[in-house]
Every structure is written in structure tokens, then in C-alpha cells.
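A short write-up of the structure that comes next.
Note that one protein chain of the assembly has been removed; the remaining protein chains are unaltered in position.
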Amino acid sequence: MATMTKAGPDTRLWNPEADEHDSISARTFGFWLYMLSDALIFTGLFASYAVLSTPMNLAGGPGPAQVVNITEGFWQTLLILGSVLSYSLASVALKAGNKGGVALGIVVAMGFAAAFLGFGLHDLGGLMAAGNGPDRSAYLSMFFTLIATHGLHMIFGLLWMLVMLVQIARFGFTADVVARLLNLRMFWQFQATVWVLIYAYVYLMGAY
Amino acid sequence: MHVDLQGPWSPLLGRLTLGAIPYTNPILIGTFIFAATIALIVVGTVLYFRKLPYLWREWLTTVDHKKIGVMYILVGLVMLFRGFIDGVMMRTQQVLADGPHSAGYLGAAHGYLPPYHFDQVYSAHGTIMLIFAVTPILAGLGNIIVPLQIGARDMAFPYLNAVSLWLTVAGAALVMVSLFVGDFSNAAWVGLMPLAELPYNPGVGVDYWMWALQIASIGTTFNAINIIVTIVKMRAPGMGWFRLPVFTWTMLSTNIIGLTAFPVLTVALALLGADRYLGTHFFTAGLGGNFMLYIDLFWIWGHPEVYFLMLPAFGVFSEVIPTFSEKPLFGYITMVAATFAIAGIGWSVWAHHFFTMGLAPNSIAFFSAATMLVGIPTGVKAFNWLFTMYRGRLTITTPMLWSITGIVLLLVGGLTGMMLSAPAIDYTVHNSVFVVAHFHCMVLAISAGIFSAVVYWWPKVFGFKLDERNGLAFYWAFVIGSVLVFVPMFGLGLAGETRRLDYLYDPQWMPLLIAEEVGIGFYFLSVLFFLRMLYVSLRDRVPAKGDAWETGRTLEWMTHTPVPFYNFAVTPQVHSRDELAWRRANGLEEAKPDRYVPIHMPSNTGVPVIIGLLAAAFGFGLIWRIWWLSGVSLLAIMVLVIIRSFNKNEGYILTAAEIEAMENKIETASVIAEQPKRLPLSEVEAH
Partner (left out) sequence: MNLRFLRYFGLCAPLLMLGGCSTDVFRLFHPTGPVADAEYRYTLILVGVMMLIILPTLALTIIFPLRYRKARKAAYAPDWSHSLGIEIAAWGVPFLITAVLIYYSFNGIYAVNPYNPKILDSAASTATAPLKVDVISTDWQWLFIYPDQHIATIDDLVVPAGRRVDLRLTSTSVMNAFYIPQVAAMMDAMPAMYTKDAFLVNKPGTFTGFSGEFSGAGFSWMHFATRVVPTADFENWVNQVQASPKQLDYTAFQKLAQPTVNIGAKPSYFSHVAPGLFDKVVQAAMHGVVYNVPDSLTKGVADDEGKAGAKAPAHS
């Protein structure tokens, strides 16, 4: 065995210093892995969307070109990018240890996100009112599910931000709070990325 | 968004009515009496010996990876027994219901199980064995062994670990509840589509299956994250990647599969749920739905899932064989490479589950070739194990016997698997019991790995070995049973018997069916020997040494037996792939740490078990469409998680003096001993 070296008199057998693990780095890595699995959920949904958006799957109902609202989608994209931008500014404030700045950034991000969700609900509500709900055809089932899954991620993010606002006020920037704020930043960028993919794949490619 | 439900519904109880309780079915009443008796005995014993506080403090609220692992395995064994009984029922039904002249009992035309009951039994058998027996047992093994093998104090996220366990338990509990409240799915463990859709399955059976799987698979995903982070971040100093024990390598690869495959199952089940609850059309035949999409999604998860179960068994063989051959594993690097090759190829073979669905020949060719490629790394593994034994000094203990048997099963399963991957053969036996016999060979190889691992690592956790004599009897009864059940089953496949029949057409199959039933008798015997093995070992409790088999090679054998709750008093420095073998070669195996330092330990918490309970209630509410129950449970889970995030969970400190005292009297620190209450960190500082 190549790795078989001889032990010398000063060979160290125990390492008492090994216990100090970097908990923030483990948590961040764990969160990355979670996002990987979440990304695979979206991969599954996008693949299903690709399968279920052929003319066969419309069952005589409207197709992508009739369903997507490109202009509203464009404003939604701007809103979501604005939300990410203001959360990023909050992260800058976090580096400076500025509690007020972080809180302000998060509140603005939440405002943008709420506006985004308002647009989305209006969009889906309009479709349903016109009789094109998710039970109309397999394509619409898929469209609604994809949008709604992204929406649920945003709502989850909003709830998380709300909790963080309270925790910043109560605890200040403890290791726990900072780890959570950093993970939330990744999560928020992740959901925005998903939206951009939805906009490119479902909206733009669907309309043209 | 209209869903056409058959039967009554009320806001308070949803679809639940008294008619859902099968109080007229003698089989289920018998089962209920049996289950209730066992439950009464267990609860009675706990109460009589006033062990309830102990149970709560030391087990239900624990975050110790070893205890969580033990509970995983316990749940898995209970479910294994349930799945086994399902198997017994199926075999007995088929032997009774062969041929048009076979008699009918208990209201069935042939045999004693009417179709709707038989169909639930086989669906439950598959679901339970794969998801609620083998998966938890392997998760438990990973939980116990991986941190020990890499010299870590615990998993990276002890609290999340407990959540994973209790979510798995919640799923298993739902499957068990379906026995006595309502029905289980009759659409097989795979969820045959569109059979699992509302028009063909209007009852709650599919919902039980779907939510049990969904909840448990969330637990599995969390567990996968946990194990990967643990392996990547928590290795003892000196343990570089190529000093990682092979079992840990396989747990890493298997959990990478778990992490990436289970989300696909989540999607498939969620879309099916939308169909059944919201009236969408994902997997319906009409209105644009595409049920082949479900079959694809399911097997994109399902085939990697097979390797998810298989690889840890390979890992066990790779630990057991070197230990009892007193030699390092042959071809360590290629073993690791083969492991990842299997995990990788496992992603591109899923369509071989439906060659008969009319795929284009060119796609079939791709999937056929990809499937056959799996044979290469698997063959490499077999050779490496064999050449580990070559010029070794073998002690044939029961773990070793199980591992060798595992290789043999792998060869038979591999042979038949390769046959099935050739479409020309698959067209003749696809969906026949030949396939059933093939994958049972594979699952039996996994079981061999599990039994090997349980016997091998048992002393590490509990401090005494399992009785070898009864272990041998268990082994032989199990092997004879397997041969008698599955060799005739291959034959029946060649005779054209299709899967999942509750009535068999051909009376000529009788001799083979009787052979199978005799095999089942041997399996029954093996269960008795297994229980006797546990009983005798628990009664005698011959203390085992730290290196229980005296030829252990890896880190876990360097700490005490039974392993203390803090694993290693001081984290070891690693110098070699087989650290203990290296220390033994250098005469250092008895070396003790010269000084102790305080250890930071996580505190126990009741939150995970409550989350598990609420998750079960959430699932139960959805199954019976008791919306308020699901709503309240989900809200409660969210509130609980948020409240906990406001807790500063710093854990507590074991002082160096405490450790030294426990090291000298190790029983007090063992996993099963009751630990003295310690103050949380903040209060220690305040004093």
C-alpha cells in the first residue's frame, strides 16, 4: 500500500484543535445543495413544460402565444430585478454593519416582490375569468403550475424576509442572522433567475 | 377547477366516514388485533418500567446521529416485517388461486383475497420494501457509520437530521394507518398511469400512497444534503479524499443521487396531486394530458433510486470483505471510480423500464446500450472484491457470508438484468414475473448488504456482538427461502406468468407455485431465527472490544465499544486509508489521547418529532380532504420553524474532566445509557 508510511516518535495521533468547524461555511454549502435540489424541481417542471406545449396538448384551447402577456411579463422582470438589486444593496449595508440600511433594502425588495405577485395574480386571474383555467388543457395546467411554483417560492422568500426584519431588530447581526441573510440573498437571486428563465422560455419563445 | 369526487364529503371529517374502517374484513381485524397487541405490550412495558421520560429525553428528542440511525433502522425493520407479511399474502393467494378450478374463500372467487385487496397488498409490498424498509435502514446505517468513519462528532446538521427521521416516520405511519382507515393504493408502487387518476381510482388509496411517498421523500432529500455536507466539511484532519473509506464514498455517491433524483419524484407526484385535487390534466389520457410524461419522470427518479439503494450495499461489501480478509481492499481507486460510474450511468437508463411502449428503435438502442454499460463497473466491483479475498486470511463470520452471498446474487441479478436490457428478450418477458425475480435478486443483494452491515456494526453501537449460531441459522433459512421463492419465479416468468395477477390462469404452474410457498415457509423460519438471534444476544450481552472483530481497519473501530455519545474523546489525526490497520502495523492501536479538551455538543429538541407528527396530520388531512386539519398542521409547522429560528441553540459543553471520567467508565457514555442532564451553554456562562 503506497500510503503506508511509518510512524515516527513525533507522529501526531490526536488533534484536539480539529473540533472548530466553520459553521457558516457548512450552512452555506448545505444551502447550495438545497438550491440544487430545488433547481432540479424547476428542471423537472421545465422539461414537463417542453413536453406539454405541443399543439396536441392544447386540446383546442389557447396556446403559448395567446396565453403569455409579454408586456406585463417585461414589467414583472424589471420588478424582480429591482427587488434583487435592492436586496443586494441591503447586503452592501450588511458589510458596513448598518442595521437601518439592511432593513430598508429588504423592505424595498419586499415591495417590488409584492408588486410582481400582484401582476402575476392579475395575469392568471384574467386567464381563469376567460375560461382558460388550469383545468382547460394540459398546456394550461402546466403553465399555471410553473408560474404558481415560482410564485410560491417568492411568497416563501417574503415570509423569510419578514422574519429576518424582526430578527435583525431583536438580535442584531449575530452569526445566525448573518448566515440566514446570506442564504436568503442566494435564494432571492435563485428565484429571480428562475423567473428570467420562465420569461425567456415561456414568454418570449412562446410569443414569437 | 372541478373535481368529481364519488361519495360523501363533510367540512369536519372530509371524506372520512365509518365505512372507511374495514371492521367487516376478518383479515384486517386479525391484523388489527395483532398490531394492537404489540402496541399494548410495547406501551405497557414502557409505562410499567417508567421509561416514558427516558424515551422522550434520550430518543424522541435526540439529535445524536447514532440514536437517529438506530431509530431509522428500527422503523425500517418494522416496515420490512410488514412488507414481508404482504409478500406472504401474495404468494399464498397465488398458490390458492391457480387454475379455474381453484376454490374461493372469504368472498373471493379464487383464493382468499378479492382483487381490490390483493392489489393493495402488492402495491403496499413494493412501496414499503423500497421506500419505507430498505431506504430507512440504509439511511440509518449512513447516519451511524459515516460520521464515525470520518472522525466527526455528529452530522453537519444534527437538528435537520432529526427532522429527516421524523418525516420518514410520518410517511411510514401514513402507510400503516391505511391498513385500518380506508384503503391503500392499488396502482402499484410505481403509480401506474392513468390508472392512478381519479376516474379509475376514486378512493383514497392513491392519495395515501402519494402523500406517504411525498412526505418521506422530503425527509430523504434533507438527509442527503446532511450526509453530503458532513462528508465534505467534517472529515478528521489528515483524511484527504483518497483516504475516505469506501462505505463513505458510496454514501456520498448515493446521496448525490438522492439529492438530485428525489426532486424529480417530487415533481411527478405533485403534478399527479394537481390532477387528483385540482382537476388539471397532466397525466390524463384526454385534454392534452400525457401520462407517458409521468412514466418518464417516475423512472428518471426510479432508476437512480435503484442505485441509490444498491451503492451503500456495495459499500458494505467493501468494508466487510477487507476486514475479514485482513487485507486492504483491492483496487481502491477503481472501486471509487466504478461507484461513480454506476451512479452516473444510472441517470441515462430509465427508458429500459418501458421498451414495450412503442419507442423508436434508435432510442431503444441508446437505452439498451446504456443499460448494458452498467455491467462494466459492476463487474469491476465484483472482481475487486474477489481479489481482496485472494491471498487473504479469511474468517468466515456471518457478515462475511452475507457479503459473499451478495456477490453471488449480484451475478444472478446482473445476468438476468443484462438479458432484460436486450429488447429482443425484453419483449418476451417484460412485465412477467421474470422481471420480478430479477429485481428481487438485486434487492436481495441489497438485503445481504444490510444484514451484513447490521451484524458487522452492531457491536459498535450496542457494545456486544450478535449471536453467531442463530445468525447462521437465520442466514441459511433466508438463503434457502430465497432460492425456493425466486428460482421457480424465474421459471414462471419463462412460463409466461405476468405480474400482479390475483388469479392465475394456468393450472400447470402449480408445482412452481408450491415450491415458492415452501420458500416462504423458510423465510418465516428465518424471521424466527432473526428474532431468536436478537433475544439470545440481548440476554447474553458478551461485551465486545473497541475493535470488535479484531481486524477492523477504519476509524470507527478506534473509538470505544459501545461508542460514546461524543464519538471520539479527541478527534484522531488520520495518516492512512486504513487508519486502524496502519496504527496496528505501527503498534499504536492501543494509543490513548494524552489530554482532553472540552467538547461542544448540540442540545436535544422536541421540535423535529412534533414536526413529524404535524406532517403526518397534514398528510392525513389531505388524503381524506379534511382541509382544516391540513391547513392547521401546515401553519403549525411554519410557526414552529419560525419560533425555533428565534431560539439561540448553542448546545452545551462537556468539560475535559467530564470526558476523562467517562472515558474511564465507558458504559456511562454509551448511546443507550441515560445521560445526566447538562445546562445549556448560555446558563453555563451565566453561572
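Chains here go by letter, A and B, matching the order in which they are written, and residues are numbered from 1 within each.
The rule we apply is simple: contacts are C-beta pairs under 8 Å (C-beta built on N, C-alpha and C of every residue); 3 or more make two chains touch, one makes a residue touch a chain.
Note that the coordinates shown come from a computational prediction; the quantities given were computed from them, not determined experimentally.
Asker: Looking beyond the chains shown, say which of B:V3, B:L40, B:L55 or B:L415 touches the absent one.
Answerer: B:L415
Asker: Pick out which of B:T339, B:S368, B:S447 or B:S630 touches the chain that's been left out of the picture.
Answerer: Considering all chains, including the one not shown, the answer is B:S368.
Asker: Return the single residue from B:F34, B:Y54 or B:Y116 that touches the missing chain.
Answerer: B:Y116
Asker: When the complex is taken as a whole, what residues of chain B touch the one chain not shown?
Answerer: Here the touching residues of chain B are 6-7, 100-101, 104, 107-110, 114-117, 119, 183, 186-188, 192-195, 199-203, 281, 284-287, 291-292, 325-332, 334, 354, 356-358, 361, 364-365, 368-369, 372-373, 375-376, 378-380, 382-384, 386-396, 400, 404, 407-408, 411, 414-415, 418-419, 421-425, 427-432, 487-488, 490-491, 494-496, 498-506, 508-509, 511-512, 515.
Following the convention adopted for this analysis, only the chains that are shown with their structure count from here on.
Asker: In the complex of these two chains, what residues of chain B are touching chain A?
Answerer: Where chain B meets chain A, its residues are 1-2, 151, 153, 156-157, 160, 221, 224-226, 228-229, 232-234, 236-238, 243, 259-260, 262-264, 266-268, 270-271, 274-275, 278-282, 284, 286-290, 293, 296-297, 328, 570-573, 575-578, 582-583, 585-586, 588, 591, 593-597, 599-600, 638, 642, 645-646, 648.
Asker: Applying the document's contact rule, which stretches of chain A touch chain B when the two form their complex?
Answerer: Residues of chain A touching chain B: 1, 3-7, 11-16, 18-19, 21-22, 25-27, 29-30, 33-34, 36-38, 40-41, 43-45, 48, 51-52, 56-59, 61, 133-139, 141-142, 144-145, 159, 163, 167, 170, 174, 176, 180.
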